[in-house]
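Before any comments, here is the structure.
Complex shown without one protein chain; remaining protein chains in place.
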Amino acid sequence: MSIDASPANSPSNEFSGPMVRFDKVRKSYGSLVVLDNLDLEIARGEKVAIIGPSGSGKTTVLRMLMTLERIDRGVIFVDGEPLTSMNRNDELVPADAKHLRRMRGKIGMVFQHFNLFPHMSALKNCMEAPRTVLGLSKIEAEARGRELLSMVGLGDKLDHYPSQLSGGQQQRVAIARALAMRPKVMLFDEVTSALDPELVGEVLSVIRKLGADLDLTMLMVTHQMGFAKEFADRVCFFYGGRICEQGPPEKIFVAPENERTRQFLRACLEAT
Amino acid sequence: MAHRPLVVCAILAFTAGLVIASFAGFREFLPGLLEGALVTVEITLGGSVLAVICAFVAALSKMFGPWPIRGLAVVYIEIFRGTSALVQLFWLFFVLPRFGITLEPLTVAILALGLNVGAYGAEVVRGAVSAVSRGQWEATVALNMSRAQALRRIVLPQALVPMIPPWGNLFIELLKTTALVSLITISDLAFKAQEMNATTYRTVEIFSIVLVFYLAVAVLITVAMRSLERFAARGLARGPAQ
Partner (left out) sequence: MKFWDWKFTFEILPLLAKAALVTLEATLIGFVVAAILGLAFAIGRMFGPKWLAVPLAGFIEFIRSTPLLIQIFFIYFVFPEFGVSIEAMTAGVLALGLHYATYCSEVYRAGLANIPRGQWEASIALNMSPFHVFRDVIIPQAIPPIVPALGNYLVALFKDTPLLSAIAVLELMQTAKIIGSENFRYTEPITLVGLIFLIFSLIAAAVVRLVEAWLRRRIIHS
């Protein structure tokens, strides 16, 4: 968290404030309010776990950040710039396609149901966007894909199709595919929820490795309380479209202040 | 319909045998009928190519185009699905010249059938494209692909295989509809059949041969589309999509 980087010594005057900032963001479906005036700041390199009961709006946070959901009110800033709007003559106007594409380039996402491309091998899944979006040559894209797939432990499954891989392996391909775009922020949306219990570990250890090796800002919605406790710098407990309580995992998991948090954690504990 | 070709081949052989056995003058009529058959095949092929092009253009315009183009696509689809193929054929044949556009009857035939079947095909294309799961689109957004890239590289390849069987049915519909072109003076198989029927009165024999010929082409289309489906499924996706 380097707030002290002055413009003088930072090349290409990079923004040094929070990586992601939600400013009074609101989202509703009809009369159902999913997010209610959300304020949230995530620092560079910070790893934030979002927990909470289903329907509390936690997945919506990630989906809005990935521009998969419209924002009703408020602004999300990524790397100091508004995500879905832009400055024109000192006025915020809805972003054009070019701005959106530039902003999306900073963000990568891994989905609950993997969403791998079924008609492409693992390697091709990782090469597709680097080639078509980043304009990498076939050789560069393939080198990058091979490197990332072996990093997630699938160096021997390059030519396998998604249907030939286990759920855990598919999810690791999906992580490699997202990383191939070199995002600054990685979003993990319940990435182990669709997996059989014995496959959860391999995916979590890959995420652990990313946290250690790469300089990434990570935002994850998870039901794996143990993992959140060990891995995250900060835990946010969502309830009814708001952050009910947040803080370092030691505090949230050991000495939660809010009654709702306590109830939720007790319920989670009983389930395991 | 797994055994469709088998059943149909059996009738084909049976009817052909029956007709040949009962029809002494068979050899006299064959050259004329074959000439007509060639025209029928030609129109079927031309119409099919045009139909596929129209269907994709119309469906993608309707789904992703800006509103004026979307409106045009909807109007095209509704008009050609809402009126009858024969009316369309006659309209292009009789009314188009009033716009100063005079086309060969054969061109009119291919145009009318292609546009007609293309309108039905547009709904097939639209159905298959919308059947590709939302997750696939979301993955392309997360990978920062443009909509055109997503459509071309991710969505269309997955929509193509499930589209093949309904297209097979549409091609057979098109083949059947080609008989209508005999009514705008084109000497296709149906035209030749009427001509010969008028001079020889061998109704049962002539029309049986002609019907069996159409059936044979329909079976051929079914077989061809089925092998295309197998081939495409192998090339595009190993096993079922997740």
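So that you can tell them apart, the chains are marked A and B in the order they are listed, and the count of residues begins at 1 in each.
The rule is short, and it goes like this: a residue touches a chain if its C-beta (ideal position, glycine included) is under 8 Å from a C-beta of that chain, and two chains touch if they have at least 3 such contacts.
The model shown is predicted, which means the values in this text are computed figures rather than measured ones.
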| item | value |
| --- | --- |
| Neighbouring displayed chains - absent chain, whole complex | B |
| Absent-chain contact - pick from B:A37, B:V124 or B:A193 | B:A193 |
| Residue among B:V41, B:V57, B:L72 or B:L86 that touches the chain left out of view | B:L86 |
| Contact partner of the left-out chain, one of B:L33, B:M145 or B:V210 | B:V210 |
| Option from B:V41, B:L72 or B:A179 whose C-beta touches the chain left out | B:A179 |
| Missing-partner contacts on chain B, residue numbers | 4, 7-8, 10-11, 78-79, 81-88, 90-91, 94-95, 98, 172, 175-180, 182-183, 190, 193-194, 197, 201, 203-204, 207, 210-211, 214-215, 218-219 |
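One rule holds for everything that comes next: only the chains that are shown with their structure count from here on.
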| item | value |
| --- | --- |
| Chain A and chain B: spacing of chain centres that average the CA atoms, whole Å | 47 |
| Of all residues in chain A, those that touch chain B in their complex | 66-68, 97, 101, 104-105, 107-109, 111, 113-119, 128-129, 132-133, 161-164, 170, 177-178, 181 |
| List of chain B residues in touch with chain A within their complex | 133, 135-136, 138-146, 149, 153-154, 157-158, 236-242 |
